[in-house]
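Removed: one protein chain of the complex. Kept in place: all other protein chains.
Here is subunit A:
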Amino acid sequence: MSAAADRPAAGRTAGAPLRLTGIRKTFGELVALDGVDLEVPRGTTTVLLGPSGSGKSTLLRCINLLETPDAGRIDLGDGPVDLGGILPRRTVRQVRSRSTMVFQQFNLFPHLTALGNVALAPVHARGLSRSAADELARGLLAKVGLAEKADAYPDRLSGGQQQRVAIARALAMDPDFLLFDEPTSALDPELAAEVVAVLADLAAEDRTLVVVTHSLAFARRVADRVVFLEDGRIVQDGSPQDFFESEDPRLRRFRDVVGSV
């Protein structure tokens, strides 16, 4: 919790929302995103739900430009950026610097210690000194409950620990928007619980989270807002209560199927 203290919650809640407009993404014939509009206010936790293949990951990846949309705009508070066509590298870096992704498979760097994983980008992408980056990294590892694992390599960590290192690594970028793509899907239930606890802490700190998940329990517990996608379109966008009480047959079917596993 210590790192939260160096920036008041109000500072996190303040700031412009993330605005996506008309995001379209195709893979050959397949339309993965069909004109998505989404606004993510600061300090909120948005959960993206939807059937497999509905475009949740693709949408999240478009925010971080891991996927380049065919068309659409993103506005991170300093004016809309047109994402269609070839983007200059500078624009990509600019947009990317505002959000950081945490992956389902963690994607830690196996040749670096936990500390090395977290401190790498602060030095090489943010220009911090080695010692400042190490200090930052130690603080963030402590925050995710892994202070004593700083010198451990990923292959010596459990899946849950690896994902917490990955979260610390993302936090080290100090992004305005934290993106999570099924952060607990590769984990056993007990290990998933440690990760969910970290996510709940971040949400309580009024950080801005966008989380793709298949867990209705997570949506119920942590989300301020639930966005439901189907076939590359947003079908429902509202409070968790709206989502769980909606009589829309598509949502009912989804709740029945996902809730039963």
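In this section, a contact is a pair of C-beta atoms (placed from the backbone, for glycine too) under 8 Å apart; a residue touches a chain by one contact, two chains touch by 3 or more; residues count from 1.
Going forward, contacts and distances are computed from a predicted model.
Asker: Since a chain is absent, check the UniProt entry for it and pick the matching name: "NADH-quinone oxidoreductase subunit NuoE", "Fe-S cluster assembly protein SufD", "Cysteine ABC transporter permease" or "Xanthine dehydrogenase YagR molybdenum-binding subunit".
Answerer: "Cysteine ABC transporter permease"
Asker: Pick out which of A:Thr21, A:Thr44 or A:Asn107 touches the chain that's been left out of the picture.
Answerer: Looking across A:Thr21, A:Thr44 or A:Asn107, the contact with the absent chain belongs to A:Asn107.
Asker: Per the definition of touch given earlier, which of A:Val31, A:Ala71, A:Ala121 or A:Val258 contacts the omitted chain?
Answerer: The missing chain is touched by A:Ala121.
Asker: If I consider the whole complex, including the chain that's not displayed, which of A:Arg42, A:Lys56 or A:Arg169 touches that chain?
Answerer: Here the residue in touch with the unshown chain is A:Arg169.
Asker: Using the document's definition of touch, tell me which of A:Val31, A:Leu66, A:Val81 or A:Ala200 contacts the absent chain.
Answerer: A:Leu66
Asker: Which parts of subunit A face the unshown chain closely enough to count as touching?
Answerer: With respect to the unshown chain, the touching residues of subunit A are 64-66, 93, 96-97, 99-101, 103, 105, 107-111, 120-121, 124-125, 153-156, 169-170, 173.
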